[in-house]
Every structure is written in structure tokens, then in C-alpha cells.
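As you look at this complex, bear in mind that one protein chain is not there, while each of the others sits in place.
== chain A ==
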């Protein structure tokens, strides 16, 4: 069974307090290589049949309408991961 992965991120122009808190913790630990952290969401959707174009179209629709809120977030990626068995 293939898995369809949907990645959602807070809009670039919006403050991401979660990412900021993690970035602050890393800085306190001396990890000065990292200049920023932003936190988003990953959805893993499983389907019974093949992840064909019709299924992907439905996923794109759901990603825009339900999994993300266009006012505060962007869908940044949708891709298929085949069953690793």
C-alpha cells in the first residue's frame, strides 16, 4: 500500500513561536551552526489501491481544504512513498 505524504508549513511571513523556542534551545546548547528553525506538519495518508492521478487529485484537494488553512499555512509538498514491505 502506498503512503501519500503531505507537508504543511506555517507561512514564511508569520511568526513561528514553536520553531523560535527550539532555535533558542539549540542556541543555548551551543549549536551556533543553526541560524533558524521552523516547525511544520507531516501527514501520512494510506490508500488501498494505487496512488493514481485521481487519488492524488483528491489528496491535493483535501490538503488545501482541510489539512491546511491558507490564511496561516502553505502546503509545501505532496509525494508518494511506496510500501517498503
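Keep in mind that, in the parts below, contacts are C-beta pairs under 8 Å (C-beta built on N, C-alpha and C of every residue); 3 or more make two chains touch, one makes a residue touch a chain; residues count from 1.
One rule holds for everything that comes next: contacts and distances are computed from a predicted model.
*Asks:* Suppose you had to identify the omitted chain by its UniProt name; would it be "Phosphoribosylformylglycinamidine synthase subunit PurQ", "Fe-S cluster assembly ATPase SufC", "Molybdenum transport system permease" or "Peptide ABC transporter substrate-binding protein"?
*Replies:* "Phosphoribosylformylglycinamidine synthase subunit PurQ"
*Asks:* Which listed residue (A:1, A:14 or A:81) would be found touching the missing chain in the intact complex?
*Replies:* That would be A:14, which touches the missing chain.
*Asks:* Applying the definition given at the start, please give the residues of chain A touching the unseen chain.
*Replies:* Residues in contact with the chain left out: 10, 14-15, 17-18, 20-21, 66-67, 69, 71-73.
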